[in-house]
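Every protein chain but one is kept in place in this view of the complex.
Chain nomenclature is as follows: A and B, assigned in order of appearance, with residue numbering initiated at 1 for each chain independently.
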Amino acid sequence: MAGKNVKKSFRPSKNLLFFAMVLPGLIWFALLCYLPMFGLVLAFKRFHFYRGGFFESLIHSQWVGLQNFYFLFSSHAAYIITRNTLLYNLAFIVLGTICAIAIAIALSELLNKKLAKVYQTLMFLPYFLSIIVVGYVLLSFLSVDKGSINHALMFFGFQPVNWYSNPGYWPYILVITNLWKNIGYTSIFYLAGVLAINKQFYEAADLDGASKWQQIWHITLPHLKPLIIVLVLVGIGQIFRADFGTFYWLPLNSGALFPTTNVIDTYVFRGLMDSGNVGMTAATGLYQSIMGLVLIVTVNKMIKKFDSENAMF
Amino acid sequence: MPFFKKRKKQPLEISKKTNVVLIIILGIFAFVCLYPIVFLFMISISSENSIVLHGYQFIPSMFSLSAYHYIFKIGSQLLQSYLITITVTVVGTIVSVFITSLYAYAISRDDFKYKKLFVFIALIPMLFNAGLVPCYMVNTQLLGFRNSLLGLIMPLALNSLYIFILRTYFRTTVPKALIEAARIDGAGEFRIFYKIVVPLAMPGIATVALLTAFAYWGDWYNALLYIDIPSLTPIQAMLMQIQNNMQFIVQNASALSGQAATVLKNMPTDTARMAIVILATVPIIFAYPFFQKYFVKGLTIGGVKD
Partner (left out) sequence: MKNLIIRHKYFLIIFLLGFSLLSLSGCNNKTYPVGTPQNPYKIIWYQFGTPQKDLPMVQKKANEYLRKKIGAVLDIRMINPGDYNKKLNVIEISGEKFDLCFTAAWTNSYVRNAQRGAFYPLNKLMNKYGQGIKKTVNPYFLNGAKIDGELYAVPTNKEVGLQIRYVFNKKMLDKSGFSLNDFKPLAGVNTLKSIIPYFAYIKKHYPAIIPYGIDKTSSFITNKYTFIMGDSFIPGAVKFGKENYKVINQLDTKTYKEYYSVLHKMYQKGYIQSGAPQLQNMTSLMMTGKTAVEPGQYQPCAENVWANEYDYKVVTLPKFKPVTTNVMVEGAMTAISINAPRPDIDMKFLNLLNTDKYLRNLLQYGIEGMHYKKIGQNRIKFLPAHKSYIMYSFTLGNLFLTYLLPNDTSNKWQQFEKFNASSTPSQILGFHFDPTPVSSEYAAITNVVQQYQAGLFTGQMNYETYLPKFINALKNAGLKDFLAEEQKQLDAWVKKHKTSKAESLRHASKVVNRHNK
């Protein structure tokens, strides 16, 4: 048998190598995300069990078209829950981003680095607290007879407030609590972004006589722009989804507060909890996904017009 | 001769005055973050009786470790749960960082022909969720997640958000010129990734790694779905089970038909609930310093001139 004398070096193409890099992720997506998506058809069916397993049941269940979606639009409450969901999420995105960036910059500028590390660690703690526990912590502040805030109010001669019966206060309470819980988490992204900015930019600006604020505005923020866009866009993609824990457990599931605390996810949970209608639950998820997709594509297109390099896709 | 050395103001630093202001503001916020945890800890070491008599007090009138005793007695396998959680967190974080950063890097390169396709592939799952049951079905009947460490590690191994964030980090911290230069020098793509990109983007990778570790640590949902046997139950799920059971026993005492008496009489319900929170939350804080040193690493390298 004739042997090969010259061993040709195998140089895989660049794209093949890149493909090898995305391969593990691709397999993960395929198996854990895309494969189960056949189940989305549940949103259009009235699920009934048939002997043989999930597939059998799914195939034979009655097709009901868009019927499972009606309840999201038909009732009087539909407007309120949608409005609540959107407004809260908007507040979270805007305020959350601003505060997280502010904290990240502040932390990076602190002269005492050890103290900055301590602060950073502490700010993370709320993220780990179970939201149910936070609800009870809130109760210790807001309870009508035992809460510390009412005690303080009475001490100064004011009337105690029945916090859990008054929906008007809760947009503020919920936004502040949500910020408190999540800022530590979000600011980490921005902190890493700030730390990665090349010092030479600042040195040059300083030589030009720029003040600290000018440096932040002209150097730090523009460098953070791609990161901000990604995080904001992701938030927009989820804008029809409300964090269940925040809106269910923080108000302690108080009925009187529904006008300002009932959001799509809590409404669906309350309404479907007993009937266990899986079709309607699936329809809700699909509705939230589609709306998110529409929004994220639209906003991304708009960004592309102004700043095509930093658009997400 | 000066009593203390006056520290010369470095050119890029903020003034001492601003520093103090920042320390105070950030300090207040940090305090507000810390206070509830300390408060909860105080409750957890109060005696149950003092709670009954006086409600929650910051400084308890009577101390007692009975809540922790109870939990350690009931959760005799608490140690096993911690072991599971630590294993899952460490392995999971390593696997996740590996898969995520490779994927993110590939799609950060403009010269990847199929970049757009794979961006799309990562984007859709962020918006569309197949739903609990179809995922459960595939995961248990096809992938064997039931009662296996796979069920705890795999679901969190990839997160589209982190992929996009890492992609951004790669783009902003690694100059294209550097990569080009390396290519001309004959380095392969993996080598470029390993030797150049990773060190430069270390703060970003450390961030994602840290948050992934936190996600694994706090996960109880996957345990709820896939794990039935105590020896594979991670700590969050275990603690939640203890709490749920206490709650159920109390609320349905009569249904236990007389057996409840023995169980109920000595249950430190309120204090135990807080002890559970402390046990679930505090340990992971110690992971933080471990990652912090990677944040700084990128800084020094970033100063290298191209």
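In this section, a residue touches a chain if its C-beta (ideal position, glycine included) is under 8 Å from a C-beta of that chain, and two chains touch if they have at least 3 such contacts.
Quick caveat, the model's predicted, so the values are computed rather than measured.
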item	value
Residue touching the undisplayed chain, where the options are A:Asn15, A:Thr82, A:Thr97 or A:Asn277	A:Asn277
Listed residues A:Ser57, A:Thr82 or A:Asn300, member touching the removed chain	A:Ser57
Touch with the omitted chain, as defined above, among A:Gln120, A:Asn198, A:Gln215 or A:Asn262	A:Asn262
Among A:Trp28, A:Phe44, A:Phe124 or A:Tyr164, residue touching the chain not depicted	A:Tyr164
Where the missing chain touches chain B, by residue	52, 132-133, 136-137, 140-141, 224-225, 228, 230, 240-241, 243-248, 250-251, 253-265, 269-270, 273
Where the unshown chain meets chain A, residue by residue	46-57, 70-71, 74-77, 139, 143-146, 164-165, 252-256, 258, 262, 267-268, 270-278, 280
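Here is the rule we go by: only the chains that are shown with their structure count from here on.
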item	value
Contacting residues of chain B [partner chain A, same complex]	11-14, 16, 18-19, 22-23, 25-27, 29-34, 36-37, 39-40, 55-56, 98-100, 102-103, 105-107, 109, 111-114, 116, 118-131, 133-135, 137-139, 142-143, 154-155, 157-158, 161, 163-165, 168-169, 171-173, 188-190, 193, 201, 203-204, 206-207, 210-211, 214, 218, 273-274, 277, 280-281, 284-285, 288-289, 292, 295-296, 298-299, 302-303
List of chain A residues in touch with chain B within their complex	14-15, 17-19, 21-22, 24-26, 28-29, 31-40, 42, 54, 103, 106-107, 109-112, 115, 117-130, 133-134, 137, 140, 146, 180, 184-185, 188-189, 191-193, 195-200, 202-203, 206, 212, 223, 226-227, 230-231, 234, 237, 278, 281-282, 285-286, 289, 292-293, 296, 312-313
